[in-house]
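Yeah, one chain of the complex is gone here, protein chain that is, but the others are all in their spots.
Up next is chain A:
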Amino acid sequence: MIKILKYTCFDMLRSWWSYAYFLFYFVTSATLLNFSADASRAITSLMNIIITLCPLISTLLVVMYYYSSREFIELLLAQPLKRSSLLKGQFIGLAGSLSLSFTFGLLIPFLIFGLLSSENIINLSTLIGIGVLLTFIFSALGYLVALHHENKIKGFGTAIFIWLFMAVIYDGLFLFTLVLFNDYPTDKIALGLSFLNPIDLARIIMMLKLDISALMGYTGALFNSFFGSNTGLIISVAASIIWVIFPTHLFLRKAARKDF
């Protein structure tokens, strides 16, 4: 697994994708820090970009990488290697190298602007943490989609739909449910529903950490009042980790039974 991981990272280091991704975060983060009065506002704006963009790029890149290396995966599977080691290695290699591009893209401008006060460090690491979690979650979902669909068009279509659903449609459905059951106590439903969307969870983690109640949103406030800030944080991080493990387990199970 380590070898495959190493070579996937090596391949990604040679690809312009990694650099473009790094450059995007670098430019965005530098611009926001330059124009914002204080770093925590820049962090909030960056969060909104990250929770939308990390899932989209990870899902699409993984699906694209899988389809373009389909024949090479076949060749590797014919080597004396365990199937699950090969796919785990590739998955961690891809999600890991995306996470690195993203981390450096955010971190370097903060270093350049000398904004590493202890409060900023905590907020920035939380921001990087949720970005990395989202990258791993959506890379695993990407593998799941790509392994299910031999047809590239269907694969890309499903990947984009999953992103659209989690990033946009889910919020609409969420609000619709709350309005529909307005006459009933909906707190627990709302709390339960927010566990089902990793993007929501990422937002909650960040808001609980930043402790900006005005930006917390309904579910963030619920988490805060229900569990308290710290317990809420632990629970939402744990739920996000389950969101990494569950799709990873599913795609590995799919791969074990798949005909290549």
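For the reader, a short list of remarks on this structure follows.
Criterion: a contact is a pair of C-beta atoms (placed from the backbone, for glycine too) under 8 Å apart; a residue touches a chain by one contact, two chains touch by 3 or more; residues count from 1.
In this section, contacts and distances are computed from a predicted model.
Think of the chain that is not pictured: of "Nitric oxide reductase F protein", "ABC transporter ATP-binding protein", "Carbon monoxide dehydrogenase" or "Glycosyltransferase", UniProt labels it "ABC transporter ATP-binding protein".
The missing chain, though absent from the display, is touched by one residue of A:64, A:77 or A:221; that residue is A:77. Which of A:35, A:161, A:181 or A:260 touches the hidden chain is settled by the complete complex: it is A:260.
What chain A contributes to its contact with the hidden chain is residues 3-4, 7, 10-11, 14-15, 68-72, 74-83, 257, 259-260.
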